[in-house]
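Shown here is a partial selection of chains from the complex, left in place.
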Amino acid sequence: MLFTVNKSPFLFGHLDSCLQYAIKDTPILLIEDGVYAASKGTSYEKKLKEALGKFEIYALGPDLKARGIASVIDGVKIVDYAGFVDLAEKHNVAPWI
Amino acid sequence: MANPEEIEESSDEIVKKMMFVMRKAPHGTINPYEGLEVMLIVAAYDQDLSAVFLDDGVYAIKKGQDPKEIGVKDFSTTFRVLPGYGIEKIYVEKESLENRGLTVEDLLLEVEVVDKSEVTKLMQEQDVLFPF
Amino acid sequence: MGVKLKFGILILEGPYQHQSSDSAYNFAIAALEKGHEVSGVFLYNDGVNNATSFGDPPQDDRNVQEKWSKLAQEKGIDIVVCIAAGKRRGLIDDNLIKGTRISGLGQLTDLAISTDRLVTFGD
């Protein structure tokens, strides 16, 4: 299973909720405004780093670029749309919208 | 998840595990209603169906909803027909219920209360997840 | 690449207001480029608004509706507008983009049954 999260973690509890359902083999893909969670130096960084210790976390590169997020937290894997498709090929998708 | 190649070859008798993941509150958005509509249609096909209500989704099956004064049609009681339509596996996430001060007594239909790890386990078993 | 899969796409939001339909489109293109099949796109909730033929966005911006129409016509992808959601929101035969069709939720069920993955985009 692959979780996708498309909301900013600052105003929306979607990622917090998702992290409570995640397990070792369910990667999380941040897309759209969800990619703000992968940004370095934010008040969410600590939570994301804790999550990185437990789960694989991906962020969609085109969405990072769109938002001008140049520094991404170490350990977050950046993928393009082809990488999104690869993840959806390997896993069933659970959109945490 | 079944092997895709197998699915291709036996498409006449496919029975998939499909789960409705209901996470949204009623009336503020149309999601629970449109989710219910999908359930009622998919129920006519012979699939292995279930629904889980979690986060604000538990509010969708709360008793006593009466949206007359906001000008909206009440659909909540329609959730009661689900078991009769063959959707018998209806789960509610425990903490979502508790955080909202609700118990199973407050809900419109009989449900099985499960914790988060059980929800994840159930979700992992599915072929299709419908998020509403 | 691995095995060729069949993808179904469900869209729950309209164009422009949310990024969902852009993401769905980009995902569909990437899946096709990787040699997968996109068996169909089902437009539900405000997603039906992706199929209006009356859309006319500024010249310097994308035309989401047209992109879907081209995808349907050029790649033969079946794009279905939910009839009930469409009727509510004013998406009917008279303003339907080329290459799409109106049908019921049974088509979504078929898509879920016949594909290897159903991927939903919404808000």
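A few remarks follow.
Chains here go by letter, A, B and C, matching the order in which they are written, and residues are numbered from 1 within each.
Operating definition for what follows: contacts are C-beta pairs under 8 Å (C-beta built on N, C-alpha and C of every residue); 3 or more make two chains touch, one makes a residue touch a chain.
These figures come from a predicted structure and were not determined experimentally.
Displayed chains are single representatives of each kind; full-complex composition is A x2, B x2, C x2.
The working rule: only the chains that are shown with their structure count from here on.
Of the two chain pairs considered here, A-B and A-C, the higher C-beta contact count falls to A-C. With centres set at the average Cα position, the gap from chain A to chain C is 24 Å. Within chain B, residues 128-129, 131 each touch two or more of the remaining chains. For chain C, the set of residues that touch two or more other chains comprises 3, 5, 12, 118, 120, 122. Of all residues in chain B, those touching chain C in their complex are 4-5, 7, 11, 14, 16, 18, 30-31, 34, 37-38, 41-42, 44-45, 47, 128-131.
Only residues 3, 5-6, 10, 12, 44-45, 84-85, 104-106, 108-109, 112-114, 116, 118, 120, 122 of chain C touch chain B when the two sit together in their complex.
Residue ranges on chain C touching chain A, taken from their complex, read 1-3, 5, 7, 12, 19-20, 23, 26-27, 29-31, 33-34, 36, 117-123.
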